[in-house]
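Report on the following structure.
All protein chains of the complex are present and in place, except for one that has been dropped.
Our next item is chain A:
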Amino acid sequence: MLRRLSLAVAGGLLLASAVAGCGGDDAGSGSGGGGDDKITLGFSQVGAESGWRTANTKSIQESAASAGIDLKFSDAQGKQENQIKAIRNFITQRVDVIAFSPVVESGWGTVLKEAKDAGIPVILTDRAIDDPDTSLYKTFIGSDFVEEGKKAGDWLVKEYEGKTDPVNIVELQGSPGAAPANDRKAGFADVIKADTKFKVVASQTGQFTRTDGKAVMETFLKSQPKIDVLYAHNDDMGLGAIEAIEAAGKKPGTDIKIITVDAVKDGMTALSENKINFIVECSPLLGPQLMDLVKKVQDGQTIPQRVLTEETTFTPEQAKEVLADRKY
């Protein structure tokens, strides 16, 4: 514990000096010279906003190491400007391949054009961009968020099959403008619109965080006379909402049915305790697939424009079975 703390303090000082220096000292360490055959991959991560993201980062770092790829990792801390800066740095360092998870969908044209002009292939991971020019990137590997929303909707339709009473749904959206938020909302809405008994009575952003999920749910519980179902775009917001529901004297999973997306360990634990009713998996472990694609791109092989990660869904019973092996 003390070691970790002193590490933290040391790290803080290091960061402080980085602020002061702001230099690109490591620009020379890129493999631009081509002295060795090691592929250099510049990766810009969204941030560390959730357990999911952390598992995603770990998977990429570990699989890069085992694939013998030199990884330059940069954390954008949830800000697009940081990410654009990181990509520009990768271009100056002349990395072999750039991969990144876009913080938001729009505004990538200019910087990706720069990468293209520099002849550096770009791979999108986990989140898409909305630029019509698909030549800006080689491929997009990640989950199909629309499909995730549809899976959530499918479960709901099945759960209320044969019933005619109206079902009031509240939705906790992810960060506004982020692809998973937009698509999970659209996919879900697409499935439930077939039946008029389903009604989304309120839909607000919980910023993908537990605190905001709790705060928004607290307000929903007071402003909505009747809530049957909660659909949260990730586990963390769902977990926050569970606390709000409990504080309101209701039983999560029983009085209000809860569907979330992600299937991180905390969420799976709540699912196994029947506080959540259904989780659509969104697997963060795309590192090995990504490294494979990086190698193929570097070899000049053609790769598909869209690569899907393998995913499933979980009920409480299934959660109990796999919970012990859940790494993230």
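Basically, a contact is a pair of C-beta atoms (placed from the backbone, for glycine too) under 8 Å apart; a residue touches a chain by one contact, two chains touch by 3 or more; residues count from 1.
Just so it is clear, contacts and distances are computed from a predicted model.
Q: According to UniProt, what is the chain that's been left out of this complex called? Choose from "Protoheme IX farnesyltransferase", "Heme exporter protein C", "Protein nirF" or "ABC transporter permease".
A: UniProt protein name of the non-displayed chain: "ABC transporter permease".
Q: For the chain left out of this view, which of A:Ser66, A:Thr219 or A:Thr254 touches it?
A: Only one of A:Ser66, A:Thr219 or A:Thr254 touches the chain omitted from view, namely A:Thr219.
Q: So which of A:Thr40, A:Thr57, A:Ser101 or A:Thr125 would be touching the chain we can't see?
A: A:Thr57
Q: Among A:Glu105, A:Glu243 or A:Glu273, which residue is in touch with the absent chain?
A: Candidates A:Glu105, A:Glu243 or A:Glu273; residue touching the omitted chain: A:Glu243.
Q: Kindly state which of the options A:Gly47, A:Gly187 or A:Pro316 is in contact with the chain not pictured.
A: The one listed residue touching the chain not shown is A:Gly47.
Q: Mind pulling the chain A residues that touch the left-out chain?
A: With respect to the unshown chain, the touching residues of chain A are 1, 4-5, 7-9, 11-13, 15-16, 19, 47-51, 54, 57, 77-78, 173, 176, 202-205, 207, 209-212, 214-216, 218-220, 222-223, 236, 239-240, 243, 247-249, 266.
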